[in-house]
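In this view, the complex is presented without one of its protein chains, the others remaining in place.
== chain A ==
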Amino acid sequence: MASLSEEVLLVVKKVRQRKQDGTLYLMAERIAWGPEGKDRFTVSHLYADIRCQKISPDGKSKIQLQLVLHTGESTTFHFANESSALKDRDAAKELLQQLLPKFKKKANKELEEKNRMLQEDPVLFQLYKDLVVSQVISAEEFWANRLGGINNTDPGLCDNKQEVGISGAFLADIRPQTDGCNGLRYNLTADIIESIFRTYPAVKQKYSENVPHNLTEKEFWTRFFQSHYFHRDRINTGTQDIFSECAKQDDKGLKSMVSQGVKNPLVDLLSLEDKTLDEVRFNWTDSNRTVKDSSNSAIIKRFNHHSAMVLAAGSRKGDTQVDQASETSSTDGNSRDSDFFQPPVRLQEAIEYEDLQRENGPKTVALNLKKADRYAHGPVPLQSQQYTTSQDIINSVNYIQHEMANYKPNLTQVLSSTSASSAIAALSPGGVLMQAGAQQAINQMVPPEVQGELKHLYAAAGELLRHFWACFPVNTPFLEEKLTGHLEEMLQTAYSKFHIWQTRRMMRKT
């Protein structure tokens, strides 16, 4: 056997594949099958390559197990041991069931990564379509020098694109439109749904509980918009509303936020006052006066909660890091101390008069504006700054009147009518003198779809050339083979593709 060093987890004899008897081996990292009497595997799949396994239904005469690979190929094993076929198959299935998920994650990660790259980068996607889908080069080769770069860099750096915060007004953006027959239409986008979920985790929970088992997505959102939860200004009455629970959870969340208190003593209104002492004060009033729960105060509560949640959703990531940091520091017992030192620092800041002290911070370079006005007003079209007084205007009006009164046409010096009309013709659109100005840039002459296609061809050819040049210097047999073998072929294909395109364009043009 080729690789006995591998740990063999299960051996099943009398397994047929392509009508050939053989033995199935399940090993630590792969599944393999070898025909009877031969010491090599004709079938061997890494677990990571397997997407899923399928088994034949119980009642069927043939007891089979099918492996579907990520590439879409599949391999079928037929368990042929008459007495124990079912047991064998089940044993294999069980083991696979345990093994596959372990590898799946790894595989999926790579796949996801590829998928993500394709989605985020339209140029790459187009390239992928041009080269891989049209089978100029294989998928592995395409990814070989793409993924390499990614896997080497710190995944933390490029994996996380910057998280986008949530607009405070995302609910306002789904303003309903009447659809003409007593109905309302709400426009939801994926972004808004994402925003709702991030701001109101309770809704997300409801969503995952109910969709798609109890409700369709559409029904869910319809109910959401109909719910009292969405229109919180109305007093909550209905209990059958699935969102009434959300409202309760929100209230609870708000309460817990409130009960946590605030960290900054400068804004803690509860501890601002300092008047309790041995005796109660004179103007002792009922301290637990209940605040009336009017609908107006519900709106106010809602706004506070909404803003807090939006804020929290935007900074959740940072928070967790801070929490972790504080947790780690609390293990060595320092966190108490740091808490302890915080207030004086804040106080120090509050009593600082920075301008009364000598500057000792780093010197900064001040922006030197020549014309502060221009900065303050933004760019304005250049215009003469001379103002004319009303006296000037009156003077000039008088002057013009005077001029007009004394106007005498000088008829001997005027243009003849023919030359005048030819001049007009030359200056009108389409005339001789107007053509110079109508020269179009090349990007306006060529229709955009042609430009697009050309761009794609160019990119594809460029990619191929990159592969080509990456083979030099040719110092391994693999590279040599690649160069002499299919790369040449590929370039040929690409060239012919371009040629085809060219002729097609020519054909169309003529």
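Heads up, the rule we're going with is that a contact is a pair of C-beta atoms (placed from the backbone, for glycine too) under 8 Å apart; a residue touches a chain by one contact, two chains touch by 3 or more; residues count from 1.
As a convention for this text, contacts and distances are computed from a predicted model.
Student: Pick, from "Exostosin-2", "Auxin-responsive protein", "General transcription and DNA repair factor IIH helicase subunit XPD" or "Cytochrome c oxidase subunit 4", the protein name that UniProt gives for the chain of this complex that is not shown.
Tutor: "General transcription and DNA repair factor IIH helicase subunit XPD"
Student: Can you tell me which of A:L171, A:I193 or A:V211 touches the chain that was removed from the display?
Tutor: Hidden-chain contact among the options goes to A:L171.
Student: Out of A:V164, A:L347 or A:I500, which touches the unshown chain?
Tutor: Touches the omitted chain: A:L347.
Student: Using the definition of touch stated at the top, determine which of A:L9, A:M257, A:L457 or A:L479 touches the missing chain.
Tutor: Answering carefully, the residue with contact to the hidden chain is A:M257.
Student: Give the residue, chosen from A:L356, A:L415, A:M445 or A:M506, that touches the chain omitted from the document.
Tutor: Selected residue, touching the omitted chain: A:L356.
Student: Looking at A:S138, A:S297 or A:T484, which residue reaches the missing chain?
Tutor: If we include the chain that is not displayed, A:S297 is the one touching it.
Student: List the residues of chain A that touch the chain left out of this view.
Tutor: 165, 167-169, 171-172, 175, 233, 254, 257-286, 291, 294-297, 299-301, 303-304, 307-308, 310-311, 314-315, 340, 343-344, 347-348, 350-351, 353-359, 364, 366-367, 369, 372, 375-377
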